[in-house]
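Missing here: one protein chain of the complex. Every other protein chain is in place.
Per-chain residue numbering starts at 1, and chain names A, B and C are given in the order in which the chains are listed.
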Amino acid sequence: MSGVIATQPNLRVRLGGLDLAYPTLMGSGCYGSGDEYAPFIDLAGIGAVVLKSVTRAPRLGNPTPRLVQTPGGMLNAIGLQNPGIDHYLAHDVPKFASRPCGVIGSVAGFSLDDYAYTTEKLGACDEIDAIELNISCPNVASEGETFSCDPRLTHKVVAAARKATAKTLIVKLSPNVTDIAAIAREAEAAGADALAVINTVRGMAIDVHAWKPRLGNVTGGLSGPAIRPIAVLAVYEVARAVAIPIVGQGGIETLSDALEFILAGATAVSIGTGNFTDPRAPIRIAEGLRSYLAERGLASLADIIGKANAGFKNATEFSGDEG
Amino acid sequence: MSGVIATQPNLRVRLGGLDLAYPTLMGSGCYGSGDEYAPFIDLAGIGAVVLKSVTRAPRLGNPTPRLVQTPGGMLNAIGLQNPGIDHYLAHDVPKFASRPCGVIGSVAGFSLDDYAYTTEKLGACDEIDAIELNISCPNVASEGETFSCDPRLTHKVVAAARKATAKTLIVKLSPNVTDIAAIAREAEAAGADALAVINTVRGMAIDVHAWKPRLGNVTGGLSGPAIRPIAVLAVYEVARAVAIPIVGQGGIETLSDALEFILAGATAVSIGTGNFTDPRAPIRIAEGLRSYLAERGLASLADIIGKANAGFKNATEFSGDEG
Amino acid sequence: MPTLESRPAIYTTRIIDRREPAPGIVILGLHAPALAADTRPGHFVMAIPPAGVQAAVALGIYEARAERVSLMLVDAGPRTRALAALAPGDSLELLAPLGNGFFLDDLPDHVGIVAGGVGLASVLLAAEDIVRRGKRATLYYGARTARALVDRDLFAAAGCAVECATDDGTFGHHGYVTDLLRIADAPTLLLACGPSPMLRSVSRVAAERGLRAQLSLEETFACGVGACWGCVVPLDRASAQAPKFPEAGADESRTYVHARICKEGPVFWAHELRW
Partner (left out) sequence: MPTLESRPAIYTTRIIDRREPAPGIVILGLHAPALAADTRPGHFVMAIPPAGVQAAVALGIYEARAERVSLMLVDAGPRTRALAALAPGDSLELLAPLGNGFFLDDLPDHVGIVAGGVGLASVLLAAEDIVRRGKRATLYYGARTARALVDRDLFAAAGCAVECATDDGTFGHHGYVTDLLRIADAPTLLLACGPSPMLRSVSRVAAERGLRAQLSLEETFACGVGACWGCVVPLDRASAQAPKFPEAGADESRTYVHARICKEGPVFWAHELRW
């Protein structure tokens, strides 16, 4: 019996203290709380759902339109619509208790204080297994400079969140920078347990009939297969710069897409926009990974992580306790 | 007679001292010298061809593969293969004399000296109407930092080229920066007559069978429709930051694509990767622009430039001497 | 809201018929017995496009009877085009049925249905239902030109009166479909689906004349199931459909919240919208 089990490749991975049955996450903002997909997929086949980002105060979000289709991808400018942390703790978080997969809370903010406050509150909930820090917001105290675009600000905000929770802290990086590896090193130095790479790429589209931007917010974030080469490179570069595990994302729809990120150095992958084509993508990718490893006689995902990245530095821990 | 001519919308635009019959350019590196396309399209219907970048010394270029198809776009890593400026002046430039469209030379380099040297030599040729400065190369003297990724370096290299030629100087910006407007302002301050926005976005793709990067050079530049939203935003932001004209590029294939750039603030557009789908794209776009203006009773392209960009600052000159 | 809870799922259907009632319009008939049974008027689907095409696309459920459901595709871009190229025998996967549907429990004697363009796809089932409930139904149907007015016979066959308007005057009233509502004995309840400008106009006419109106809204969708908050519309806080949401501090948040068209809607009461 145990012999048979032992030949099933191990997909279990660890992100800091977070142990995941599958290396496949549902990306923040794309799967809601996961519940919206319970009618369509079995959440027990997902590693974890990353919840929609929550902020200290409630936010009505941006004016519409908030979505535009573009070649091979889409632009979004939701504007972090959410009910604020207090309402969220009272009404939403309790529902996450019985989730058959990991639950990662996502925190956004506009000052160091915001991040610390929200991280502490959310991190204190039993229903939340880990915190992802969405630092792609402008810092209102610092002339609107985006936290994730400045190594110093990145260090500060990660350090503030680190102090606020003992739970696994994943820091999500923006690709809209000259040198993403420098930002990654600061996040690691400030105490991040893992990095999510990448958030959306800034972009815009123009309505050529109405002569105005197509998004209510003028600019938005580009996601989907169009940005995959940008995201794979970001993972490749970050994996050479830090030793903490990476959650790769940006345009993943298929097994082959996920493999590109894993071979570049990602320990896990996250599916966002791919969900809007087919919500079964993360389940299929996990199944595909298992077959891929089995066909090659490989025992676990660790055997392929970073294998296309000669300078790979990332030193993930793996739990070897499952068949 | 003159009445009839006057109702034909005017597509003529000016980039610095360069007067173009059409606002449509063939992008550097994608149309060769233009001659390669003489069997397929009438070059008299193109505003100008931007030649493949040339460097001081000959370059063998990167190992293969140099090209990879990606969703909605492609990666390239040619590595500036070229015979060097001396051989180029002796063997290639003389062929450009009888070209029925504008001819813009493109200069790349790895030091300030390189840029000044090559710009001076190429700018001195009668066959060359203007110089485009491709500053997306690493500066070998400055720890390999890319010229276009640092405002100080950008200023220096543009100033050096400015001193080396009196011809129209177009500076081509890289999108791989945190703040493209800051770079644009430096290029303008250092004497650029126009800006080309944008060059390719850094990316990579991985061969999931062979477990290695698909490009011989590991990383490459992403181009094509996939990057269009990134490029439109770059033009939008640069147009608010500078007063010199902009040549918009990045994923233009159709009239609608070109209009997005023009409405964002571009005075002209350049077609690169779009050529690989259909080399007639620049001709069709010029025809389409004429009809678009005519249908709306507009007299010239100036009537739509920047019209979707409320903060538009760009103050292009137009030649009003054509019907 | 529909009286019975429907149970959304991923349906794998097979295309059994295909017709082109006008250039650029394609109607696909699907074999989908369980979905047909679970569909209420005003429901929509998210159709997964053929391999190689990104992003599922929102489509109204046009017909639903016995084993068959149909979808209407109007050429708008890559996805409607890829779906319209499917042929009988091909399979098509759907997330369905989705949305709240029209509120049909408490009807006056005469219900007006206002449809513009592809909006027609979302109202045939409502027309059938109204007639089945023993009420009078009139379709006010607008399009650019006569050729784009399709399937009037299907409505007539369902026992629904049909009045038309075209922008170019090639059929029916020459002008807006909403002009047809400016009559003395207009129906006191309107159900409307079509482009935004038409819906805003229906909203205005209803307010002016004291009619009630349910609008089935369109917006670009990503998820279609309430997960991404991409498809919102400002809705009165007091609406029964408004999501619970604390005041955001900004003044306007005292009066409205952003409701998801795909989840709280797509059908809203016109007088509750704050758009």
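The definition used in the following text is that a contact is a pair of C-beta atoms (placed from the backbone, for glycine too) under 8 Å apart; a residue touches a chain by one contact, two chains touch by 3 or more.
Predicted model, so just to flag it, every value in this text is computed and none were measured.
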| item | value |
| --- | --- |
| In the full complex, displayed partners of the excluded chain | B, C |
| Sole residue of B:Val68, B:Ile135 or B:Val218 that reaches the chain not shown, by the stated touch rule | B:Val68 |
| Candidates B:Pro9, B:Gly105 or B:Pro225 - the one touching the absent chain | B:Pro225 |
| Of B:Cys30, B:Ala116 or B:Leu133, the residue in touch with the unshown chain | B:Cys30 |
| Contact footprint on chain C, counting only the chain that is left out | 52, 78, 81 |
| Touching residues on chain B - with respect to the absent chain | 29-32, 36-37, 39-40, 52, 57-61, 64-69, 72-74, 76, 78, 81, 83-84, 86-87, 91, 224-225, 253, 273, 275-280 |
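Basically, only the chains that are shown with their structure count from here on.
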| item | value |
| --- | --- |
| Chain ID, smallest distance between chain and overall C-alpha centroids | A |
| Separation of chain A from chain B, taking each centre as the mean of its C-alpha atoms, in whole Å | 35 |
| Sequence positions of chain A contacting 2 or more other chains | 72-73, 224-225 |
| Residues of chain C whose C-beta touches two or more other chains | none |
